[in-house]
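For this view, one protein chain was removed and the others were kept in their places.
Our next item is subunit A:
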Amino acid sequence: MAKYLAQIVVMGVQVVGRAFARALQQEYAASQAAARARGRSGQQSAAASSITGMSLQEAQQILNVSTLSPEEIQKSYEHLFKVNEKSVGGSFYLQSKVVRAKERLDEELNIQKQEQNQQSQQNPET
């Protein structure tokens, strides 16, 4: 009886060990994929700055937003766009910068959304 019990315990340990190893492997693969996605979005962000001629930092400074909150961005954009209307004696040049800043931040939000979508595909249980 003890012999059979011992066999069952040993098999049990082996099963758990294999499952644990498999889980570790999956975690590692997921984190590698996540790192790749972040790398990709970093590249896309750099590309957007280069193409638009406006860095993410400058876009945030122009619209005076510290975080990439869509509500904050929209509110600031609408105010700054309005006060710089040519018809009220505002500067079209400044209005243009406000527009380009909004574009740049919208693009950054897009890039982040893509990264999040890819990550959730890798981790369906989260």
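The rule is short, and it goes like this: a contact is a pair of C-beta atoms (placed from the backbone, for glycine too) under 8 Å apart; a residue touches a chain by one contact, two chains touch by 3 or more; residues count from 1.
Here is the rule we go by: contacts and distances are computed from a predicted model.
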Among "J domain-containing protein", "Probable gamma-secretase subunit PEN-2", "Signal peptidase complex subunit 1" or "Histidine-containing phosphotransfer protein", the omitted chain is listed in UniProt as "J domain-containing protein"
Those residues of subunit A that touch the unshown chain are 40, 43-44, 46-59, 61-64, 76, 79-80, 83-84, 88-101, 103, 107, 110
